[in-house]
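In this view, the complex is presented without one of its protein chains, the others remaining in place.
Moving on, here comes subunit A:
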Amino acid sequence: MSASQSAVRSRAEAVQVSRTFDWMILFTLFTAVLGGYHIHYMLTGGDWDFWTDWKDRRLWVTVAPIVSITFPAAVQACLWWRYRLPVGATLSVVALMIGEWINRYMNFWGWTYFPVNICFPSNLLPGAIVLDVILMLGNSMTLTAVVGGLAYGLLFYPGNWPVIAPLHVPVEYNGMMMTLADLQGYHYVRTGTPEYIRMVEKGTLRTFGKDVAPVSAFFSGFVSIIIYFLWHFFGRWFAKTDFIADDAS
């Protein structure tokens, strides 16, 4: 086959090849994002996402959105500006959460026998969907960062509350009050995660009294805006084609 010859002979064949391409690229993108995002999230969010007794009203709410808006912003930058596909955030988060579920189910439960109800992943999907829709409707990075980033931070806690609320029911245990989540952490022995490294309910937002979760969520939203900008630029830079020699066209 010489270089000047076309690889396809008819429009139907072109469509078919293009579709094959779609699936291959999508699969590659999906697995690459799954791997990269999963490692990134484990290194930065780590224990906050692993264990229910880390999922507090302050640090989990603050940390999880900030460190997880990264890949969605970058993948959006690529998929939107090059293909007008408003699925970057959702695709990333779906990939991440599938990876997490495999890990939690196979390793945490299947290998180490932690019950799934102590080590399930956090739900990041509501924020991701809203982030994608805002980018599609506004066609603006700034708008997505400001409105989307804030929404991403704000939706995190309420989006997870239906899952974790049952574990925040209090229990009296040998004369001490704790939540069921605390009790899970106590019962299911982790030799490598002693109680003191648990970073929960710490911070300087105490002046707000009982309503710490909304304050943490707002703070998280504001930082998410900045992180969104940063990673959106990373995404644009990575999606450049300058790396590839321009001889295909």
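We take it that contacts are C-beta pairs under 8 Å (C-beta built on N, C-alpha and C of every residue); 3 or more make two chains touch, one makes a residue touch a chain; residues count from 1.
Everything that follows uses one rule, which is that contacts and distances are computed from a predicted model.
Student: Not counting the visible chains, the remaining one has a UniProt entry; which protein name from "Xanthine dehydrogenase family protein molybdopterin-binding subunit", "Phenylacetate-CoA oxygenase subunit PaaI", "Methane monooxygenase/ammonia monooxygenase subunit B" or "Lipoprotein" does it give?
Tutor: Its UniProt record gives the name "Methane monooxygenase/ammonia monooxygenase subunit B".
Student: Out of A:45, A:65, A:86 or A:153, which residue would touch the omitted chain in the full complex?
Tutor: In the full complex, the listed residue that touches the missing chain is A:86.
Student: Using the touch rule from the top, list residues of subunit A that touch the missing partner.
Tutor: Residues touching the hidden chain, for subunit A, are 7-8, 15, 17-22, 24-28, 31-32, 34-35, 38-39, 42, 50, 53, 55-57, 81-87, 90-91, 93-94, 97, 99, 101-103, 106-108, 111-117, 120, 123, 125-126, 128-130, 132-134, 136-137, 139, 155, 158-159, 161-163, 165-184, 186-198, 200-202, 212.
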